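Removed from the display is one protein chain of the complex; every other protein chain stays in position.
Order of writing sets the labels: A and B. Residues in every chain begin at 1.
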Amino acid sequence: MATAFFERIRGVFARVPRRAYVAAALLVAVLFPVLNTFDVVQTAWIRVGVLSLLFVMLSLGLNIVMGETGLLNLGYIAFFAFGAYTTALLSSPKFGLQWPFIVLLVLSALIAMAAGFLIGLPTLRLRGDYLAIVTLAFGEIVRLTILNLQPLTNGPNGITGIYPPQPLGEAISKWLAGVGLPEAVTNWLVIDKPNEYYYLVLFCVGITAVLLSNLKNSRVGRAWNALREDELAAVSAGITASRAKLLSVVLSAGIAGFAGSLYAFYSNVISPESFIFMQSVIVVCMVVLGGMGSIPGVILGAIVLQALPQIIRESAGAARSEFEVYRMLIFGVIIVVMVIFRPEGLLPDKVWRREVHEEDPRELEMTRQSLFDLEEGEKDLEV
Amino acid sequence: MSLDHIVSVTIGGLTVGMIYALIALGYTMVYGVLKFINFAHGEVFTIGGYVAATTLFALGVKEGTSGPALAGALLAALVASVLAPVAVGFLIERIAYRPLRGRPRIIPLLSAIGVSIVMQQLIIIVFGPTPITMPTLPFATASVTIFGVEVRVLALVIIFGSLLLMGALTYLVRATRIGKAMRATSQDMEAAEMMGIDTNKTIAFTFVVGSALAGIGGLLVLMYYGSLKFDAGFLYGLKAFTGAVLGGIGNIPGAVVGALVLGMTETYGVSVDLGFLAWFVVAGLVLGLYVQMVRVPRRRLQHIAEDRRTPEYERSILNIYRLAPYYAVKTLLSERTDALLSVSAKHAVRLTLGNLFLVVTAAIMFANGSARIDTRWQPVIAFVVLMVILMFRPSGILGEHITEKV
Partner (left out) sequence: MDTILELQGVSMSFGGLKAVDSLSFDVKKNEIVSVIGPNGSGKTTTFNVITGLYEPDSGDILLKGESVAGLRPDQVHDKGISRTFQSLRLFADMTVLDNVLVGMHSNTNGGLVASMLRLPSVRREEKAMRARAQEILAMFPGRFSGPRQGQPAYSLSYANRRRLEIARALASDPVLLLLDEPVAGMNPMESREVMEQIRALRDAGHTVLMIEHDMHVVGGVSDRVIAMDHGEKIAEGTYEQVANDPRVVEAYLGKRGADTAS
């Protein structure tokens, strides 16, 4: 009886078109800060919102390598760090520079992409779990390097006083400020309030989501999916594995770098503490929880794992540090439970849902291991 | 660079290497039977140490304790450092890994990561975030003088104790029934099952043995350094894993060799002048050149059919490896007459670049002969080794444990 009831409810929800959900979500997202101006929602929550959105962007980026292409990355936060430090070093008192906002956004993404290329190129032929470990090592090397290169990065103290961005550029902003526009408009010339950051990041995330959604259903996205499903068959069907994988890694690195730049501007202060291995794991957790390969899924995963703990903490009134421990504990439990019982995530991508339940008896027929599996020990002129 | 210094650095390297080896064995054995990297293995190492410390405190061991009371307490600590990790390892395999057998590789790996996080956090919740310490005992800091060099007693205990344990493990794997079952399962699980081997039990046993060794490692580290952090498992685990891969994952002696090599590299790296280290790079270059110019062409020529093996063809193959730079450029610039040769030209380029890199590195190191790598960079050494090994030779030194598929 109860199951029939839940089935009815699920049926009702399923009949609502996707577009309606997207529109509703967008509406809530856009109106959120408005509630703050009317003091319905506290500013602290807007801050949670900004961070959540930044993690949404990270999840979207990681989804490309993990969800679409099937490459595990346990050092993803390193690209975030590249972006953040690029921006921080070029727009703060540290070296007394203040490069233009747009330039820094693009440059941060480009530098992260270069890093992605450097790590992607030698790891193209690595098998899944080895790749995971290499990326982990890479992430740690980046963090330790940042920590130790003190003349450049201030080491553990990090970079402080990052200048707030001026989206229209310094010259135009100054001119417009002098023209005599109402304050509501001139406020937006310099982005230094949580609400303003919120809309900036929301805008960037929205565009990213749309672009990536287009990509998913395109020739490029199909190639990634094919590689993930069966690399041998994909390569025999004409897909150049190295190019496709590199593209995927570089793109995802670029998105992380871009997010890192926004983070540096928003956060005003960055330090190596924000780029520890655990953070990479958290992003992985967001993608897995939300649903690998599914754009709405990873968005949900990011928001749940970033905002929910804050909500719980507020209502429980727990101490900060104590809460951290429990938060991580629950994260770990979530990963294990999700992976065992619902590896396709909360809002699964249809293809992934089939794929992760692979040891289904009817699937065994479609076994992919042939006698000529080239995964390990490829014949080569190696030593 | 006095002899004393070298000896003490070597002993230091061996000591830490042996600890890594104890942990690495767990990684390699589990990989051998399941082809799976037990990411959470490092945590049982930490648990071993923590439980041992707790046991010592619970038994009221203090600075003054000595004699049979001390011996008894240490024995209890040893037992505890084995039992707790064993129980944890067994449970993890049952709850978090077994249900996922056969799934795409990413799934069990994620589970292992989750388990690792859970265990670390549980350690913090149960024992607190500050590092756990051991009561100060005289023998822990005692040292003897051998051939004029001062050596910590514990270092010798660790080195020889570990050797003993490895000997026991070798006996277990070679001469007992369960050991044979482990070897069979690691070669071909299906065939082993068909031969009547209970693979589930064998796998569980593998986890148990690995966890026991790692737990003892935790106890030894606790005694050697006097304290243990809750996240020690992460770093030690990764380094041990690096060692296992270095020696050839799935290969038991390989794990020990790789771990020792890593321990030595890591210790030498920060304790010795660059000029001295440069000689190792040179040695590596010489070895590499030997393999490249003698071993590989020989093997390559073996595979070529008799009728194809004209003297000219032989010469050109040999040239690729011996005159790699010249030949690489020449073939790339000339017309491709033989697809096979032009593919080899790519290898010639790679070889040349590799050799060049080593030469340049050695040169830079010699130029800065008296400099020394700061200890802050020590963790990076292991990570760099890990990345390099996985990128260029994932099968490790002693080769991967795969059977030839025809």
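As a convention for this text, a residue touches a chain if its C-beta (ideal position, glycine included) is under 8 Å from a C-beta of that chain, and two chains touch if they have at least 3 such contacts.
Because the structure is a prediction, the values reported are computed rather than measured.
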| item | value |
| --- | --- |
| Options A:T153, A:N225, A:S294 or A:Q310, residue touching the unrepresented chain | A:N225 |
| Contacting the left-out chain in the complete assembly, out of A:V40, A:I102, A:L181 or A:A233 | A:A233 |
| From A:V30, A:A114, A:L152 or A:L215, residue that would touch the chain that is not displayed | A:L215 |
| For chain A, the residues touching the chain missing from this view | 211-212, 214-215, 218-223, 225-226, 229-230, 232-241, 247, 251, 350-352, 354-355, 362-363, 365-368, 370-372, 374, 379 |
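The definition used in the following text is that only the chains that are shown with their structure count from here on.
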| item | value |
| --- | --- |
| Touching residues (chain side chain B, partner chain A) in the complex | 36-37, 96, 99-111, 113-122, 124-125, 129, 234, 238, 241, 245, 291-292, 295-296, 300, 343-344, 347, 374, 376-377, 379-380, 383-384, 386-387, 390-395, 400, 402, 405-406 |
| Residue ranges of chain A in contact with chain B within the complex | 66, 70, 72, 74, 122-123, 126-130, 132-134, 136-138, 140-141, 144-145, 147-148, 277-278, 281, 284, 288, 325-326, 328-329, 331-336, 339-340, 343, 355-356, 358-359, 371, 373, 376-377, 381-383 |
